[in-house]
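Only one protein chain is missing from this complex, and each of the others stays in its spot.
Take a look at chain A:
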Amino acid sequence: MKVTVLAGATTKFGELWDFSPRVLAQQVTAQVLKESGLAKNKIEAVFVGNMLSSSLGNQDHLGAFFSEELGMNVPAVKIEAACASGGMAVHLAALSVISGQYKKVLVLGIEKMTDYKPEMVNSALMGASSDAERETGATFAALYALIARAHMEKYRTTEKEMAQVAVKNHYHASLNSHAQYTVPLTLEAVLKSSVVASPLKIFDCSPISDGAAALILSSEKNTGSDIYIAASAPSTDTLGISQRDDLTSLKSAKIASRLAFSQAGVGPADIDVAEVHDCFTIAEIIAMEDIGFFEKGAAARAIYEKKTWLNIGRPVVNTSGGLKAAGHPVGATGVKQVVEIYKQLKGIAGKKQVKSSRIGLTHNVGGTGATCVIHILKKN
């Protein structure tokens, strides 16, 4: 696979009450058109990654909504895979240019969540899980808490080790002007924060956020960009966690990772920099094991020992600040992850630059792992 990335950009993520989805889309699209030097009429299709426009904003038909807003009379469609909507939008956009049907396409990941009460947002997010899970009054924090407790029971993972994931990602985010939270967190602050769903505390959880991210993809040669997508691999698993073979691992992530490494012709040891789906601190620990960066049960200690920190370890994980500190506007996250890796490989990641990075990976998860999309990017 060789899908060139011509441009990538994000808006600031956070509580953006002044900006409607239309404004966010305009902001980020203007950035990628400027970076690529392309005129708007060169975009042949728009792939929109979004989850909650319908349940929160009453807006279906999102492809047409944004193609009208952006003034692009082209094929446009919303792609939804819960929190992996962004990653799936990238995947389908990549397939569309590989097919030869389109030459240059826009991927737009976008979410507006902070206009609504948290209880409503938490309820809407549960659309990503099963009926049985919704019936119990579970939230995503609760479902990942169940996973965390199982991981703690099986591998002696501690709350302190989970807290260190948040500390790392807040440190990285302090170097990212687009992150929702740019203030570093201490281990003590995480451990003292109120319990949301035991054992997960508020600082173990990614926030509710607004934001947008965009990419322009092409399969043409001689585009002037040396950054390309070498693998784009989704997989699925059961909707509900109780039907899983193993509560301490996401099978969809294991399968998608293996597929992606095979497509790109590389292995975990070749990855310089990665963005993984830390919707909750335990999710990053499990991601590192599922992708194959660390042995099962070893990731928590490795992260605690700074093996994935900027300027210290390798692979460097979540230089953007991850979901935890950069924010998690659901449909935008999967696209933002690819944008971050694109910037790292291109050498334009600013203060959070990982030197000499040539191969990067993104890991985007829907729900508690019912979908996982892995992308691998390379520098020519």
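The rule we apply is simple: a contact is a pair of C-beta atoms (placed from the backbone, for glycine too) under 8 Å apart; a residue touches a chain by one contact, two chains touch by 3 or more; residues count from 1.
Throughout what follows, contacts and distances are computed from a predicted model.
> Looking at UniProt, which of "ATP-binding cassette, subfamily B", "Biotin/lipoyl-containing protein", "ChsH2 C-terminal OB-fold domain-containing protein" or "ABC transporter permease" names the chain that isn't shown?
"ChsH2 C-terminal OB-fold domain-containing protein"
> Looking at the whole complex, which of A:Q27, A:Q59 or A:N122 touches the chain that is not displayed?
Going through A:Q27, A:Q59 or A:N122 one by one, A:N122 is the residue touching the chain not shown.
> Which of these touches the unseen chain: A:N58, A:N73, A:S99 or A:S194?
That would be A:S194, which touches the missing chain.
> Considering the complete complex, identify which of A:L6, A:M51, A:V105 or A:A141 is in touch with the unshown chain.
A:A141
> Go through chain A and note every residue touching the omitted chain.
Residues of chain A in contact with the hidden chain: 117-120, 122-123, 126, 131-133, 135-139, 141-142, 145-147, 149-150, 153, 194-200, 240-243, 247.
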